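One protein chain is absent from this view; the other protein chains keep their places.
Just so it is clear, A, B, C and D label the chains in written order, and each chain counts residues from 1 on its own.
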Amino acid sequence: MPTTPPALIAVPDTLDFGNPPATPAPAGRRWQPQAAHWAALSIASLLLLWWALTASGLIAPLFLPPPQAVLAKFGELLDGGYMDATLPQHLLASLQRMLLALLAAVVVGIPLGIVIGVFPLARHLLDPVIEFYRPLPPLAYLPLIVIWFGIGELSKVLLIFLAILAPVLIATAHGVSSVSQLRRQAALSLGASRWQLLRHVILPGALPEIITGVRIGLGAGWSTLVAAELIAATRGLGFMIQSAAQFLVTDVVVLGIIVIALVAFALELGLRRLQQRLTPWHGQHH
Amino acid sequence: MPTTPPALIAVPDTLDFGNPPATPAPAGRRWQPQAAHWAALSIASLLLLWWALTASGLIAPLFLPPPQAVLAKFGELLDGGYMDATLPQHLLASLQRMLLALLAAVVVGIPLGIVIGVFPLARHLLDPVIEFYRPLPPLAYLPLIVIWFGIGELSKVLLIFLAILAPVLIATAHGVSSVSQLRRQAALSLGASRWQLLRHVILPGALPEIITGVRIGLGAGWSTLVAAELIAATRGLGFMIQSAAQFLVTDVVVLGIIVIALVAFALELGLRRLQQRLTPWHGQHH
Amino acid sequence: MLQVDKLGVTYPGQSQPALHQVSLSLARDELLVALGPSGCGKSTLLGVLAGFIAPSQGRVLFAGQPVTAPGVERAVVFQHDALLPWLNVHDNVAFGLKLQGADAAARERIVADTLRLVGLADVAGKRTWQLSGGMRQRVGIARALASRSQVLLLDEPFGALDAFTREQMQQLLLRVWQQSQRGVFLITHDIEEALFLATELVLMSPGPGRIVQRLRPTFNQRYRAGEDVRAIKSDPAFIALRESLLHSLFRQRHEEAA
Amino acid sequence: MLQVDKLGVTYPGQSQPALHQVSLSLARDELLVALGPSGCGKSTLLGVLAGFIAPSQGRVLFAGQPVTAPGVERAVVFQHDALLPWLNVHDNVAFGLKLQGADAAARERIVADTLRLVGLADVAGKRTWQLSGGMRQRVGIARALASRSQVLLLDEPFGALDAFTREQMQQLLLRVWQQSQRGVFLITHDIEEALFLATELVLMSPGPGRIVQRLRPTFNQRYRAGEDVRAIKSDPAFIALRESLLHSLFRQRHEEAA
Partner (left out) sequence: DDGVTIAFQTGVDPSKVAQADGDYEKATGKKINWRKFESGAEVIAAVASGDVPIGNIGSSPLAAAASRGLPIQTFLVTGVIGESEALVVRNGSGISKPADLVGKKIAVPYVSTTHYSLLAALKHWKVDAGKVTILNLRPSEIAAAWQRGDIDGAYVWEPALGKVRASGKVLTSSAEVGKWGAPTYDLWIVRQDFAARNPDFLKQFVSVTGKVFERYNKDPKGFASNAANVAKIARLTGSKPEEVTALLPGNIYPSLAEQSKLLQQPLVKAVGDTAAFLKSQGKVDSLQPSYTPYVTNQFINAALR
């Protein structure tokens, strides 16, 4: 198992930006700070700054609650709850919506993306529709969604689904169409049927991009979750944050934000690992 | 000037998916439908479907106003206005916010991205911060932004700015760091100073990715615009849509959505053209 | 087996044809080599034979039937390798047999044999991106050899190999060709390689791509009769023919330049 | 001018050194050629000379000073071209002079001359991705030639060229080397090329990368004295030396395999 998580920005650790040249490592080298140490340092300083700002009284707790208050709130919410549900229950409600929407987006987006990627006619016909809906802010069509589909779970999941769908669909179509022509020709010369071509060449070839699409989609999904939970929710992290904000309970707001960031980050890391495992050739030079 | 807009999904028009093989064109070929024709057909059928659905009375105008009603509304709003402002005024207010935020994101994001891309230490320190804020739904921190920065233009532009910043920053850092090592070495061997390396090799090499980052960022910006205009706006497309939704004036909602889609699409097309013009080598095999 | 009749290919939007009036035939026991400078249409010709490109004029027949699509009877080794990175070396070589639903035991035997032949038995489990350029090219060759093709179409298959491995692969090709009774169409721009391998050699020239010279060298026969490679290649007859071909090529280029 | 002393390079995480105890020297009037099979460390050696890679053992001196970074006095032509696609052919060639703030008129003259020398005067305004592989390689050569370097380091600069252009470029290199009084370090795995060009030839061998043989061929001199290229290359002495080198290479590989 790899020990350091893959970094957000895939940058080599030593960059050839002038001197000194990359030195092949001498045998026994001294301890050097690693990426993880710097990250820890960075997070620690942020926390310290936060604590100092609030402890000094420069910022009122109403505007920014001190870290210890948020931590205390965390303990409280673990079983005490806020707005008739505990933090795990809010989290679970949100996760359910996210995963349901993700599942639907994958089930719809990947096959549709393949069809668009493989058949130019399908692309010509669907392109305008996708182009139209893609840049639309979910909040803009939220009123229509409510008018059309009500305020139940369907509307919430649908909103998140729509946010995830576009990236998945577009990445799939692009991935499928950018599978090397050479590889397609090679498989055909080895006697592949159309179905075998799809199954053994096009799908695996598009897989890295498809997973990237899912990662981007998930990000868009999180952004939309809170909007979705504007719709008459009774549970969910977004609902919790909004209600707390309305009652000016800032520590719950900050806590909710931190939980969302952590969960989103964990999911993203999981997907990156999955990508590394499923498509180890991705990013290799050949 | 190119006549057909670049397609969303960059897929070749003929894909080698089994037979028949790509035929080099015979001399005088017959008229064949082009991408633009199919797109027109697709849009026309959508409009027809919309019209048929509403004309048949299957869907009440409250749920989906007929196209002619939306068109009529368009004419009305051109000078009559809705919520004390005409459509162009709403559009202008939103565009101003978008462009201001975009400008700020570019001015902050590109230099910061370069620093992160070039200096590993900066990346290690800033990565956690970016990782934390990137997946955060703007609506989640909207309450904090309002409490901290008020309900003026600052809060609105800040919210959009934050949405655009992450993609621009990440794309820049990634673009900078993925400039071919060979090219960097070549420039150094030709006597480039660090500054010249940055100016003549790293920046042009990263430019395609930077522009892509701006494109993605702009998409994120549109998604956030409506959230931003939740904050006590008196003008703006998002404000217009929300107010109309509050009064169940569905035709204005639909009109607003169409206007946003068209404007977003136009901006996206403009950026793609800019990208083609500024970085014609992008996507070339060499 | 393969029959090319007055073939012409013009790429869309190009004024000059990439191929013009090219006629060829390839029998089961022939090793046809196309030699020519960069851009003279060699890969285009191979694309037509493989069924990737449809002719603009003329026709291509395989066993009497027009070629309209790629097919399992015509295996291709590409100029730039076209391996599947999600499969390891073994699975890349087994790919064609698997597609055709070959019996697993037979498949394993064939794959193992072929990997041994190309000297890759050790790396059967490696991923393709862990190989050097020369190894990758050999995987591509093995994949074509392992398939149930009747014709091998090879586009500069030995370009990325060093002199030693290159000569080994040339000898391997001769052996396989002889044993398996498959027709071979080989593209190269290495004159020595062309002379050594060909039973028939066509010299091509660009602008438009066409055949300008046909030869029937016999060095291949001498090698099969047991003569030493190095001896053949330093034979004055070999060197003379090499120089004459080089001369033709140079004259071509000078005429072009003029 | 360039002095390499007991150089060793071990890549991070590798157990075997990529270079081991390599010593060399290159004077202003020398054309040093490194010949060897793929993976024997040729590019690594060039990387150290260029200042891209720091030695693990030993040292490299340029004009008595240790080499620690790339520098304008050592121009490099890369194995895979490293042109700047945002500049056209002319501007790529002018790039080094521009960085050094050369006078515009002088710069234009040098660029025009160099482009003419490599046969690219016609395409000065083209974008690099509009060129064929061989043309791109020549732009890379022109860029190095146009710079104010005292040493040229070339990594298989003629690999993508067809036989004709290749021979032309070899002759060009000889001419430039002779006129400009720059030391040249050239990597190749073409034995004929190595023999024809070198004033000193080192044969390298992998595992670990090292020098196994040193030669001082004289064919280059004969060419400069006016003898015809083709005549030199078909001279029995040339062929004999070629065969002997090939033999060394083959013996190496056989020993390895054993």
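Just so we're on the same page, a residue touches a chain if its C-beta (ideal position, glycine included) is under 8 Å from a C-beta of that chain, and two chains touch if they have at least 3 such contacts.
No experiment lies behind these values; they were computed from the predicted model shown.
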Q.
Given that one chain is not shown, which residue among B:65, B:120 or B:143 touches it?
A. B:143
Q. From the list A:45, A:68 or A:246, which touches the chain that is not on show?
A. A:246
**Q.** Per the touch definition above, residue among A:83, A:179, A:211 or A:260 touching the missing chain
**A.** A:83
Q: Taking the full complex into account, find the residue in B:47, B:78, B:103 or B:151 that is in contact with the omitted chain.
A: B:151
**Q.** Touch with the omitted chain, as defined above, among B:45, B:193 or B:234
**A.** B:234
Q) Touching the missing chain, which residues of chain B? A) 62, 143, 146-152, 155, 232, 234, 245-248
Q. What residues on chain A make contact with the chain left out of this view?
A. 62, 81-84, 143, 146-147, 150-152, 231-234, 239, 242-243, 245-250
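One rule holds for everything that comes next: only the chains that are shown with their structure count from here on.
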Q: State, to the nearest whole Å, the distance from the C-alpha centre of chain A to the C-alpha centre of chain D.
A: 48
Q: Can you check how far apart chain A and chain B are, centre to centre, with Cα atoms defining each centre and the answer in Å?
A: 19
**Q.** For chain C, residues contacting two or more additional chains
**A.** 51-52, 69-70
Q) Considering chain B alone, which of its residues make contact with at least two other chains? A) 16, 18, 185, 188
Q. In the complex formed with chain A, which residues of chain B make contact?
A. 7-18, 35, 38-39, 41-43, 46, 62-64, 116-118, 120-121, 123-144, 147-148, 170, 173-174, 177-178, 181, 184-185, 188, 194, 197, 202, 219-220, 222-227, 230, 237-238, 241-242, 244-245, 248, 250, 253-254, 256-257, 260-261, 264-265, 268
Q.
Could you list, by residue number, the parts of chain C that touch chain A in their complex?
A. 50-52, 69-72, 74-76, 78, 80-86, 95-96, 99-100, 127-129, 136, 143, 147-148
Q.
Quick check on the complex: what are the chain C residues that touch chain D?
A. 37-39, 132-134, 161-165, 189, 191, 230, 234, 239, 243, 246, 249-250, 253
